Every structure is written in C-alpha cells, then in structure tokens.
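All protein chains but one are shown in place.
Let's look at subunit A:
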C-alpha cells in the first residue's frame, strides 16, 4: 500500500506545483487592484510555504522556518529597529497591542502597514496548508480551479485588471493538473508495474491536446461578448431605481454646482470623469465655498473668473513660501462623455498647458472655468504644480494672528446655529493648545463617538433644523459632505478660520486604455463617484492646509515632522486607505478590490464597510467550518484512534466498531440496513483481502447478541480495529 502511494506521490507533487502556479494568479493582480507593493516578496514567501508543506517536515520545524521567514520579511520591509533589540520588541508589542485594539473596535481603516502585512503573510501561510490539503491529501482540485476562473473573470470584468493572459495560463495549468490528477486517481491502488509507461502514454496525449486546444483557442477569432458589459448595466439599473424614488433631496454623487441644500441619500455614479497621469497622487481640487447657511454652502460673492492663457501662472495660492514643495507634473484627460466645465487641479497648481481650451480663474475660490469645453470635450491639459509638504512642527508653531478680513470671512456662521454646536466645539478643542492640534482634535472626533459613514437614509434637515447640528447630534450618519461641513462649522465655532472644499479623490490606479502613461507618472481613473468634499484650515504663516474628517478616507497631503515621524508620516502618506485586515483566503482579493473601489469612490461608508467586515470573518468561519466538515473523517479517525486505544469502558468496543462502520460507509462501503454484520464483514474482507473485519465482527457479535462483557474482548481487538481503521482511512 505504502509503496503504491510512494509511486503516486511525485504525481501529486506535480499537481501541487500546478496549484502554486494557480495561486500565483491570485496574487498577480494585487498590485493593480490594490496598492500592495513588493508583490515578488509575497510570491517568494508563498513559494517557500508551499515547498515546506510539500517537504512534509515535522510540523514544528516547518512552523519555525515559516515563522523565521515571516520575521525576516517584516524586518526587511517594515521595521526600522534593529533585530532583537529591546526597542524591536517594544515596537512589535506596541504594534500588536494597538492594532488588536483597533481590530476589536472595528477601526480597520487605521490598521498599520506592519499589521496588515503580518496578517497577509499569515493568510498566505494558511493558504499553503489549505492547498496542500486539497491537492495532495484529498486530490481534489476542481473547486480551486473553478474559484480561480471566477476570480479572474470577476477581476477582469469589474476592475482594470486585464485577465486575458491570466485566463490562458490558468487554463493550461489547470487542465494539465486535472489530467494528472485523473491519472493519479486511476492508478490509485493499482499495480505499479506499468506505471511509468502509463504516465508517458497519458501525458503525451494530454500535453498535445492541451497545446492544440490552447493554440486553436488563442488563434481562433473570438466573438465579441454576447452579453453587454455588466458594469454599466448594473449602474443603469441602480440609476433607474433611484429615479423611481423620485423624491427631492437625493444627491447624485459626482461633481455638482449647487451646495446650498445638502443632505439626503445619494446614488453612486461610476461613469468616468477623467483619466489622469500624475507624478504625485493627491486630491483634485475644484472649488471652495465660504458661507455656511445652516442648510448648505454658498459663496459670499459671485465668482469672477479672470481669463488666462496656456502657460500663465493661475495664481491659486493655497500656501505661503514657508512650505516646502516639490515640482511635479500631471496630465488630465477628461472623459468624452463628461463635459465638466471646470478644470481640476492638484494642490500647489502653478500653470495649465492646453492647446485648445481657454479658461478663466477665480483664484480666491480656486475655481477654474473653461470656455469651450463643449467644443473640445476630449482636450487634455497638463498641469505644472508644486506639491506641498506641510511641516507639522511649523503648523504647531504657526501664529494665530489672522488678518481681520480672512478671519471674519472664514469664521462666518449662521446666527441661529444651535448653541450645543458651539459647546461641542469648545469641548473638543479645549484639549489642544495650538490651532493644528485643535483642528486635528476635531478631525479625529468623527472617528469615534458613534459616527458612521453611510450613503443611504441620510436625512434632509427640516426647515427649522441645522444641517450640521442634525448630523452631529441626531443622525450621526452621513457621507463626505456631512463630515466636512461639520468639521468646518465646529472649527469656525472654535474661532478657527476654515473653509469647505470640493473636488475629487485621487481615483483608482489603472491603465488608461487610450493613452499611454508618460514615464515617471502613474495613471489614475477618476469617476464621478470619486467626487469628494473636505476641509481647509487657515494657518497665517502656512496657508490653507487640507484636513480630512470623513471616515474611511485618509488625507493625501504630505505632512512631515521630526518628532513623531514614525507615527504621523505613514498615516498621512497612505493615499487611499486600504483595509487589509484579516481576510479569508479565497475571497480576499475581490474584497480588497471592492474596498478599494468604495474608498476611492468617495463612498467609503460604514454601511457597506461594516457589513463587509462581518462578511469576511463569517466567510472565514464558514470556510473553516466547511473544511472541518469535509475533513471530518480525517480528524475524527485520528481522534478516535487516540481515544479508544486506551479506553476500556463497557461501551468502547461498540462505539469503536460503529465508528468503523461509519468510516467504511463514508469510504463507499455502505452496509444496507437489511444486511447482517457478518455478510457485511465478508464484503469488506474481500475488499481488503484479509479476514480482519470478520474477526472483529465475530467478537462484536458475541458482545451484541450474547451480552458478553466487552472490555476483555476490546483489549484483544484494539489492534485489529486500529489496522482496519487505518486501512479504511487510507
């Protein structure tokens, strides 16, 4: 028996290698659909895990090796401390402590890269075990292959990932693996004499059929998809739904002009706003407003755009010369279908370059209007900008002496603003000494205190209600407009000049299908769903500094600080908050990708994040439960052998015998209810080629039908039973 298995074993390993190749296909898209960097290192780690699983080392040896490897990966990429120094341990401990706390309070967004990477590595580790089990132990690979196809298909359809290469690779690998697996099944328990020859006879046709079908499939003309691309369809469906609702106050995500009445739910709109190629990703600014009416935002005066020429300085000065900057360039390719009559620009914009589009700017509000967009809808424009880097220490030490004009204009609040808003502002900001700390305290305030990101069921304030007051004290649910308006109002109530800014988030990384991305730039797709609003706080010596109060979004602006670089920088630099917390093996990537979309789509809402985070652990639990269920005879057998070997109770024989019956039934030798144990034992013995089952059964009959004491019989029979169990289980 063992020898036969040995003969088949190398075939199994071949299948296992195929499994690794398939799993690699799962990892490949990650750098496109998420901002996972250093993919190679994860692939190497996975490969080592697979190898160690295949080597069948003692469990503690392979555990130790994998653990060491994991530490090395983390050390090289994420830990600055020296290995095994005191501070190293402190670092690890505090990281774990903080992140576990975050995990249990549900603030997955704030998890640090270290912890996310750690969880991801553990996930890969577990996957190697799972696939080892699927591919080698039970020789069942079909499920994983199907899952891989579905995964690639979904990514190809719903993201920018191009799966056409992957699908061919997956096809080749999986069909080869299935062919080999069938061979292994066929020859399981057969004579091994002709075996090598059979492998040749098998694999030559297999390989040639594969090669031919792949070549034909690749070369043959392909019909265009018979079904329409589901993405716009799904979007239209949801749009229709919303039109049907037809009530006032529904906001459509996307850039809109009129903000004088905010509130109400909105619909997602995923149509493309523009493509951008940029050297530094960040928010795209479009507009700012200064007057809060209690219902929404308006301007204190009409915008007065001054026309300018391509190459002129536009004069939108958001910061002073005290701020460190870096010269960058970006190109914006507006969508043909989307006629946005505003130009978008990153922080620190200097000049626009464009052939055809004439434009005018109101530098005060930061509005850049185009004149002939309708004429040249697809005209792209290049932006030169100085990417600012705000120094936190400077911000802290900034003077609080605003010029009266600015102070008056940007601390405006409606007269009938409820008093409790002011009290709350007082309470939140009392802890901070500097304007920066106060602003930070307000920004952080929304992360706790029961606020939830949600796009549905957002109330519209009644006539006698204040929009911000309603959000702060009553509904506590909302999206970016709620969060940003509330922050501005709170800051103003605390006598800090602040304003409300609109624009787009950085968008999703992706490859622009029509234009190749210039060297040194990365390409982003910005949809109407990426429309966003945030906050700018005025610092007299620095200028207008962006803040991001909305849950699930991270401020893309760069902040530096000497003192707490370690804490501040990584947080601030994360351009899109990715939540990589523990994810189940299979659904991991789609989920992550989905989150990406949601985050980037402005609509990182707790309504969809929170259920999602329940879904992931429950999916993990479900998979674990299913795995346990499908492997139940494996671990039950091990458990019962261990248990009954030394147990000598009156019922042991009976229980052990019945477990053997169950196991045999599971293996396909079912005793039908009218069959006597003796007859059954004879058929089993014929199957195994010995007399052990009959021996065991005769003993059992004496216990069963003669009421004999079973303990002495069990002592004699335990070895027989163990042999049978092992034969049955193998």
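Here, a residue touches a chain if its C-beta (ideal position, glycine included) is under 8 Å from a C-beta of that chain, and two chains touch if they have at least 3 such contacts; residues count from 1.
Simple rule for what comes next: contacts and distances are computed from a predicted model.
Could you tell me which of "Nitrogenase iron-molybdenum cofactor biosynthesis protein NifN", "Glutathione import ATP-binding protein GsiA", "Urea ABC transporter permease subunit UrtC" or "MoxR-like ATPase" is the UniProt name of the chain missing from the displayed complex?
Its record in UniProt gives the absent chain the protein name "MoxR-like ATPase".
Tell me which residue among A:677, A:696, A:713 or A:728 touches the hidden chain in the full complex.
A:677
Out of A:304, A:457, A:474 or A:651, point to the residue that touches the absent chain in the complete complex.
In the full complex, the listed residue that touches the missing chain is A:651.
Applying the definition given at the start, please give the residues of subunit A touching the unseen chain.
651, 654, 658, 661, 672-679, 698, 701-707
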